[in-house]
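With one protein chain removed, the remaining protein chains of the complex are shown where they sit.
Order as written gives the chain letters A and B; numbering starts at 1 within each chain.
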Amino acid sequence: MYDVIIIGCGVTGAAAARRLARCRLKVAVLEAQNDVANGTTKANSAIIHAGYDPEPGTLMARLNVEGNRQMGPLCEELDVPFKRTGSLVLAFSAEQQPKLEELYRRGTANGVPGLQLFSGEQARQLEPGLSDEVTGALLAPSAGIVDPWGLALALIENAVTNGVELHRGCPVTAVREEKGVFVLTTPKGEFTARYVINAAGVDADKVRALLETPDFETKPSRGEYYLLDKTEGKRVSRVIFQCPGPEGKGVRVAPTVHGNLLAGPNAEPVEDRRDLGTTADALDFVRRRAMQSVPGLDLRQNIRNFSGIRANTGRGDFVIEASKAHPHWLDLAGICSPGLSSAPAIADYAAELLEKAGLTMEEKPGFDPRRPAVPRFRELDPEQRAGLIQKDPRFGRVICRCETVTEGEIVAALHSPVPACSINGIKRRCNAGMGRCQGGFCGPRVQEIIARELGVPMTDVLMDQDGTWVLACETKTGKEAH
Amino acid sequence: MEKLYELIVIGGGPAGLAAACQAWEKGLRRILILERDSELGGILNQCIHSGFGLQRFREELTGPEYAGRFIEMLADTGVETRLDTMVLQIVPGEQGAPHQVHAVSAKEGYQVLETQAVVLAMGCRERTRGAISIPGERPSGIFTAGAAQRYLNMEGYMVGRRVLILGSGDIGLIMARRMTLEGAKVLACVELMPYSGGLMRNIVQCLQDFDIPLYLSHTITDIKGHDRVEQVTVSKVGPDRRPIPGTEMVFDCDTVLLSVGLIPENELTRAAGADMDRRTNGARVYENMETSIPGIFACGNVVHVHDLVDYVSAESERAGAAAAAYVQGKRAEVNARMVELKNGDGVSYTVPQTIRADEVGKMVDVFFRVNRVTGAAAIAVRDGEGNSLTGFRRAHLAPGEMEHILLPGDLVRQAAGPITIAIEEDKGGAAQ
Partner (left out) sequence: MKELVCIVCPRGCRLQVDEENGYAVTGNSCPRGAEYGRNELKNPTRVLTTTVRVTGGVHCRLPVKTDTAIPKGMLFQAMEAANAVCVEAPVQPGQVIIENLLGTGANLIAGRGIGKGGAFPDTTPPPLRGTSPYTGEACRERHSNSFLAHRPQPVSRPS
């Protein structure tokens, strides 16, 4: 029996897990997929919002600003790439000017530090790449960029190191409450817990429905992106927004912590929650909007398009509340933007609500807040590189040429507290295959290393989630995957 | 710091091998090849089909056989090689000082090597799905043709059973045949342009031999499959290359191979500060394959994408010889007279981009590609005032086939202003 089971290991579930790992509690995280952070956490704008956008008084407003405040020290502790770049919201006409002023007022009410209104000219001085059409801008110095996947991974790794159990490939298929204890059915058997946190992302409504009729419904909204090569990475140095309009928070252009440039997203309602496709029309929209902000953008340097699903609920705010009929069941639902920015604050708030519901939250003395990341060879100086190779020659074998990722890093990712189990799992943990050749060269080599380290045949190694087989069979023998 | 090399060659594929052999031949004795793979030969090792070496060896060799010839030649020299070694950075020497090459390997650790000359021979990489923004989902089962070729020919794995190929470049065509022979069903080869990007002979022996349809002026407009590719939609495109609604064809398949072009791999070159050509995506080079950085030469697919390895070898031998001459003290005048080669009508790029008039010998090799398919045509070479310098005739020109002309050195030396190379199509076949 667990004290708390968290369903879902995106950034929200991972943050909750790490928060609870501070306490003397028996905690398990059940993740439906074969790896963590494989939903909305892996496909979003990778932005830590300042917090001027949400309506004052909402959970979003409070948790965003608080989450933003925590992000610096948190990423420091967990060795996660994070840069407080600041952001600019652009206005392109006199009509949009009041919108900037409204955002300024909201932000000030929400407690966002350092907001400043600029003229178009001043904005271009800050960001020479901006369009001549820009008439005004709102600067939010506290906004930043993060590796969202890396953040979620670091949180759950740190939680696991501090005693939390993680079960991947473990979808919850049925829930019942017996004498104050939740019984969760999964393919790996039944799990029992006194408290449950539902952090199932876009599927939070479906998970809640296993217990009782939910009082919210996910209305998935898809957003499509361009990820540009590092040659475009310095086109802007801050996150560039446009004035929010009926089409959502609008297309943004932002550097990434890995040195690429991200442009997107649009917003389109979709029926199928798993349809992570892109369309020519939506990308065309993104292209036009991105070029409106930054006309010099060279979209021929695109290395990947992708899309992500936002877990909107139509409530206009996060749904963070206990079930009325089952007060030990806590939903963390509707975590759309600014969910990533809010994650650490959502976790704190969840802990607060659990305590209110009767859970004893006693600090655990041995908790170690630090998580050392696998060394990032590409970020080291020659002397450090030489030292690392001397310690382990595998750091001298470069596997991914585009991103300069070594065998040592890949092997480490395969034996970390939450080890990779797929080619994309390696990509997200150490960037191999993230570059301009998109794994063309290193894919087969990464696959070989995975097969070797995990002791499985090459044909068993997956690209990503279950069903994403890479190789059909061996030639000559026709030997297939197990 | 290790010993001072005369020449470091970056890349041990066909370009690097030919350059190193030639530099040895011309008298250099401290030559080092740095190769990132565990064996020499580069991409040729996975190109197991035949058709290589017809010009040089008068034989139809397979890729590994062709590489083998050069590896054997290299074995007779004292050229050093370091395998499994990745070059991370080239720091050009100031004012004729040695260049530094930073490299890394499991065996030798972090290496800072010094050399008088460098030959860049890193080859190219394949364009990916992202580069052409194919719409649809992102399941597994979408490979560049070369990656699939490596799995198939070197590692011994089939990447799928029902295959659609986008792009009719040679690797795609060759893979259509290989996958078919190994038991896969290749449903179609789809090409955006109204003409194939590959050699005619490959269309015949790789597609027609196996009744694989080639859809010209078509492209992929949707890919379905949450996990693995399940279905691909192909549409006809108009002259503007935009899909025409209503022309969709749906293919049930588990694999898409992309053969949509190659890009010279020049991250090191760019970081070293060499002048680049936006059209070739390679370094700008002079007549002797020297880049804008004195003592740093480039050859093969890192300069511009070739379709025949024999051309790569020939170009690389010129680079190797020029590097040897550089080391032996024959350096270009700082104020040498520059003759630009300009792309006239129908020409998408030339290599070299600039000729140092006083450095040219009897003949200058000029390679270029045309940007459209023509029938019989003239290649016109004119000076800055529009005067015809010389001309060449071709029965047929296509972007997929690299062209080569030899310009007499005297012509270049006497040319007034830049030289323009242009295509002048014969009208109504009346040309002589």
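Just so we're on the same page, a contact is a pair of C-beta atoms (placed from the backbone, for glycine too) under 8 Å apart; a residue touches a chain by one contact, two chains touch by 3 or more.
The shown structure was predicted, so the numbers you read here are calculated from the model rather than taken from an experiment.
Screening A:26, A:69 or A:84 against the full complex identifies A:26 as the residue touching the chain left out.
From the options A:48, A:374 or A:405, the residue with contact to the unseen chain in the full assembly is A:374.
Touching the missing chain, out of A:72, A:163 or A:327, is residue A:163.
Across the interface with the omitted chain, subunit A contributes residues 25-27, 33-34, 160, 163, 165-170, 188-189, 372, 374-375, 392-394, 397, 407-408, 411-412, 415-419, 421-422, 452-456, 460-462, 466, 475-477, 482. Residues touching the missing chain, restricted to subunit B, are 38-39, 45, 48-51, 54, 60, 62-65, 67-68, 84, 105-107, 152-156, 178, 181-182, 199-201, 203-205, 209, 307-308, 401 (touch as defined at the top).
What we mean here is this: only the chains that are shown with their structure count from here on.
In whole angstrom, the spacing between the mean C-alpha positions of subunit A and subunit B is 39.
Residues 226-227, 274-280, 283, 300, 302-306, 382, 385-386, 389-390, 393-394, 396-398, 401-402, 404, 407, 436-441, 443-444, 448, 458-459, 462-476, 478 of subunit A are the ones touching subunit B in the complex.
On subunit B, the positions that touch subunit A within their shared complex are 36, 84, 86, 88, 102, 104-110, 112, 125-126, 128-131, 133, 135-141, 144, 146-147, 150-152, 155-161, 182-183, 221-224, 226-228, 243, 254-255, 265, 267.
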